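Can you keep this structure in mind? I'll have questions shortly.
With one protein chain removed, the remaining protein chains of the complex are shown where they sit.
When the chains are written out, they are named A, B and C in that same order, and each has its own residue count from 1.
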Amino acid sequence: MVSTVWQNPVLLIVVPLGLAFFTPIIGLIRKELVKYIPILGMLFNLTLSLFLLPKVLDNPIIVSLSGWKPPFAINLFVGPVGILFSILISLVGLLTAIYGINYIKKGAVEKYHMLFLLLLTGATGIVLTGDIFNLFVFFEILCISSYALVAYNQDKNGIEAATKYLIQGSLGSAFILLGIGFLYGLFGTLNMADIARNITTVDSPALFIAMALFITGFGVEAAIFPLNAWLPDAHSSAPSTISAILSGIAIHIGIYAIFRVLYTLFGFNSIFTVLAVIGIVTLLIGEMSAFRQENIKRVLAYSSMGQMGLIIFALSIGTVDGISGGLFQIITHTLSKSLLFLCVGYMVYSTNSMELSSLNGLGKRMPLISLLFTIGVFSLIGLPPFIGFPSKLSIILAGLKTGETLFLILIVLMLLATVIEGVYFFRIIQILYFKEPDKEERFKTPFTLLFPVIILGLLIVAIGIYPGLLQEILDRSAEIFWDKLSYIKIVFGG
Amino acid sequence: MTLQLILLIGFCGAIITYFAGKILPVLREIFAVAISLLLVGMIVYAYGRYSQEIAQFGFLNFKIVFTLNRLSWLFAIIISSLSALSIIFSLSYMKGKERQDFFYMMMLFVSTSMLGIVFSGTFLQLFIFWEIMSWSTFLLISYSKGKAVKAGLKYITMSIIGSMAMLVAVISLYLKFGTLEISVISQNIDIASLRYLSCIFGLLFLGFGVKAAVVPLHTWLPDAHSEAPSPFSAILSGILIKMGIYGFILMMYMVVGIKIFMTLGVGWMKFHYVFAWLGVISILIPSFIAILQNDAKRLLAWSSVGQIGYIIVGISMGTGLGFLGGTFHIFSHAVFKGLLFLTIASVEYRTRTRDLDQLGGLIKKMPITFLGGLIGVMGLIGIPLTNGFISKWLIYKSLFESNRMFLLLFSLIGTWAAILYGYKILHNVFLGQLPEKYRNMKREPVFMQIPIIILSLTVILSGIFPGIILKLINNIAFSFGLESLNVNMWGVVSETGTLNIRNIFFGILAAIALVSIIFYSAKRSWKVSQDDNYAAGAFVPVEKYNYTVEFYAPLYKMIRKYLKDVIDIFYCWIAGLVDALCNGIRKIYTGDIGTYVGYILFFLAFLIIIYLRG
Amino acid sequence: MDFLYHNIHFIGAFGLMFIGLYMIAVKKNLIKKIIGLGFVETGINLFLIIIGYIKNGTAPIFSKAGLDPARMVDPVPQALVLTAIVINVAILALALGLAIRLYGHYKTLNVEKIRGLKW
Partner (left out) sequence: MKKIISFVLLVIIFIGIYFAVSQIPYGKDKMSVSKHYLNNGVKENGASNIVTSVVLNYRGFDTLGELTILFIGAIGLGVVLFGFETKGKDIKSPSLILNAGSTFLFPFILLFGIYIFIHGHLSPGGGFQGGAVIASGFLISYLGYPKKRISEKGIHIVESLGGTLFILIGLLGLLLGGYFLSNILPKGTVNTLVSGGIIPLLYVLIGIKVGAELAGIIYKLME
């Protein structure tokens, strides 16, 4: 009994949560120790998730809480997708936490680390839970902690962005809660598998309205156009570690939530077409808005928006290939965008300015960071041999495989957006390398700042050269993600 | 394993070179040269060992296949040797410049990725290496900063557009044939309809055409070639643009097969027909634009567009002779254009300028460079006993035999232009009066002399004995199912005497002998120093007496107004439009939270309306 | 009239929501927007409770023997509302804190003037 307790996936949520709760007490003992708590928590999560991954690939694990069988108690659905996300969250979280040791110096440092850990916990909870209301609760954990963290710097922009984010985000959450109310009113249960089992018995506008509410609500976090106005503000104003987490994880969690709900609960086929179009529109708008930005973090934020559109498009293709491509793109974007934000964080920290012109000739002043930045950018554009290429390729492949004219048009538009993306990113590369620097002196980078970025860069290149590393896991995950019947079957134990 | 080993050595060597440079600059140079020579050696060794290798690991679900056949060997040897020579040249050229580690790394990277392209046995690899080539080239083009930045952006923009089109084509091939292996696709090409193939060609035309700089897609080239570091310009002009041609040859002859290709097209707009005309336009207009240029490298860049036109005309004929000429021109253009760029580079290295209005009279100062330039220009113009003559002759001949008189005429007009600008560059740089400031100039360094000498010898030798390469090309043509021609050491033998360098060789020797006899026996002139500038007893200041400025002035007046690069202007207009559009789009994020809330409500309402209506 | 009588609960809940949403969308004062947020949440909570209601039901507490489980109202929405209220408290507290800070920076709460971040 005791031996298997340590493998229980619930620990993925509970341990970081407990650590976060315990932080103030540790902070009383020694202030410096607090910095290492997120690292501890994420290290634990990473180990456990990696350990669980091979198991859940065969059979997803169902963990019921409080000792009652689903649907009577909340249950966790620990499938490959969940574990995949959990690995991503803990990996990026770990690296960002290491980065944060030296990066976060002023402000309420202790509280920052607590919120940081809680944000990641919320994200992990969302991807693991199998209960719609529980999902909402974790979603709120994620959202509220990110509102607070965006405002962490307490400067004008940060506060303003956080306020706007808060109003839009909580409006979204309100819609989700309303949607949950409708679902409960129709089915009298909150367990997703249970709802999914009964969903065919009801055919009513309430169902559709609930779905619309869910899409809108989660869409705010997932940055679907036109719900994404908070994104550029928040991502550009937050401390860079938080931008990395928000861009690398939080928005993907929103997407996960949308598609978990859509795939498992609803599954209106017509809405997928609409979402695919919306995804491409989001992509185009994001990339086009990024085109003329002069603020480096805003460029990255808008590009995140674009990438979200791409992922939404991939996931709404509605085939296993598409989902696999979408998941791949999520990994790409997580790795690349966190890499970019961490790099930029250091650049901004050193040059004290977010204007593109302040980056002139940084390639000479901080060669390694610039090199890694370049890798991240190339990967986002989708150039081989970086991770972005196989992911984009599989999306296009999946889209064209459907053979529908609509998808063909959308893919052409997507490629157009890639061109725009390429141009503005290449422009930044040129600014880094081919403009004369204002000063000659080189920056010394502390190891804690460099280490996470290097790891991310290596991952990007390694997976880019040999994507077979992920391929099977992704395909299997996509299958399980998509398959509603097996979800129900697994939850109710055959 | 050899092919993979070659690529591995190339890529790893590039990275090692970079880190070696961090330790010791000399180490880096040794590494760079050694690796590039090693690549040449390995490719020479691979001659005749044509094979197919299936890689151990795939990419996603695709098989990775490396192939070596005659065509790819030909390209590989050109790529590897020209880049080796460029790297040797850079040893002197790059001395004292910043960020050399990066430069050498990228040089190796570009050439290895081009090797990757020609070794690709599947379209996927082709695309991957293509993209690697694109971005590594981009990083080198902008190397010199300043104007180069804009040139790089222009290049990469067009390049991305091209590769996106290519990507769609590649994936659609995969969906059609279920595989991306080039050999398998070419066997099953029959299952694709002509219409489908035409679409594929249209897309690939964008992809390959941007790199090959065929006329409507050429606008990046003059900027990029002139702004890139000069040794790299040699690679750019010598081989990189040939990669596009390689793609065309691959598609036309190997995958689709020339018989089907000749029938492709919409209505009377046959693809090969359009293609040939585009080639001719590429010859005609850019050659005249080249005359107008005053920047030596820009002139050569425009001339590259023109020369690419010859190749395209040659290969789009679909006859054995045309293919022979076109492919031979790939080789000869690589050699003489590489030579010319290196020549200009060595001039630029010493004089710090490449403005044709300011140079002149360098013949005494850098004789070897002059010799290189002379031979290069001779090759460019196509004077007999240089390889340029062989290829152009063959191309004209094939046009003649295919009865394409208009094409022939325009190509010939293009050659006149080539003569004009060839002479212009030769004269303005080396002949005429030496400007005062270069009086104490040193000769070119030895590492610059070696590549120039080697390339000059190649131009001459392959001009006298074209058979060595023609035989190889003939075999390639034969394997593509074209008619096999009787090729010997001296040229192409047929009843009509298609090409026989032996006769020409001796004929020219005789002519030279004759001319020199007349010249020396009827000598009436005496030697005058260039500075003997007396005008009715008054001393003319030396600086002003420089007639290289406004060379061909009357001609300029005549043609300048017709020769605006309309296409470039059009593209810039579109770019400006996109820019304005993008700037407009971002205004939707007004910063007003009320509006944002309105967006959210709108989205929800939108979804509800969708439902209520349908 | 009959319609009103039967739907008065829903009208109450959604009326609150409507007012709240309208406030968020239209009002210029940030505090009013935040109050609107509170309205929306309250409306939704009310809706949740209504969903769980059973006519003539009793509270789901077995405080004395002999209570019929079938006549009790649904306990789950009550639990949900409990959670929702707490969430709402957290959000509103944070929002007010941000508003205080924002006032410190801009010296105004008119959102049309708080537009440092745009485009």
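By our rule, a residue touches a chain if its C-beta (ideal position, glycine included) is under 8 Å from a C-beta of that chain, and two chains touch if they have at least 3 such contacts.
Just so it is clear, the model here is predicted, and its values are computed rather than measured.
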Full-complex contact with the absent chain, from A:P24, A:P54 or A:P446: A:P24
Candidate in contact with the missing chain, chosen from A:G41, A:P71 or A:P367: A:P71
Positions on subunit C contacted by the hidden chain, ascending: 6-7, 9-10, 14, 18, 21-22, 25-26, 50-55, 59-64, 69-70, 72, 74-76, 78-79, 82-83, 85-87, 89-91, 93-94, 96-98, 100-101, 104
Where the unshown chain meets subunit B, residue by residue: 594-595, 598, 601-602, 604-605, 608-609, 611-612
Sites on subunit A contacted by the missing partner chain, in the whole complex: 1-2, 5, 8, 10, 14, 17-18, 20-25, 27-28, 63-68, 71-74, 107-108, 111-112, 114-115, 118, 121-122, 125, 129, 131, 133-134, 137-138, 140-141, 144-145, 147-149, 151-152, 154, 159, 162, 178, 182, 185-191, 194, 202, 204-206, 208-210, 212
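Methods note: only the chains that are shown with their structure count from here on.
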Result of counting contacting C-beta pairs for B-C and A-C, higher pair: A-C
Innermost chain, taking as reference the mean of every protein Cα atom displayed: A
Interchain centroid distance [CA atoms averaged], subunit A/subunit B, Å: 44
Chain centre separation in whole Å, for subunit C relative to subunit A (CA means): 29
Cα-centroid distance, subunit B relative to subunit C, in whole angstrom: 69
Multi-partner residues of subunit A (each touching 2 or more other chains): 163-164, 167, 171, 232, 289
Contacts with 2+ other chains: residues of subunit C: 21, 24, 33, 114, 116-117, 119
Residue ranges of subunit B touching subunit C (in the complex, touch as defined): 586-587, 589-594, 597-598, 601
Sites on subunit A touched by subunit B in the complex: 163-164, 167-168, 171-172, 175, 205, 208-209, 212-213, 215-216, 219-220, 224, 226-227, 229-230, 232, 270, 274, 285, 288-289, 291-293, 302, 364, 378, 381, 383-385, 389-390, 393-394, 396-397, 400-401, 403, 411-412, 415-416, 418-420, 422-423, 426-427, 429-430, 433-436, 466-468, 471
Of subunit A, residues touching subunit C in the complex: 133, 137, 140, 144, 147-148, 151, 154, 156-157, 159-164, 166-167, 170-171, 173-174, 177-178, 180-181, 184-185, 188, 190, 232-233, 236-237, 289
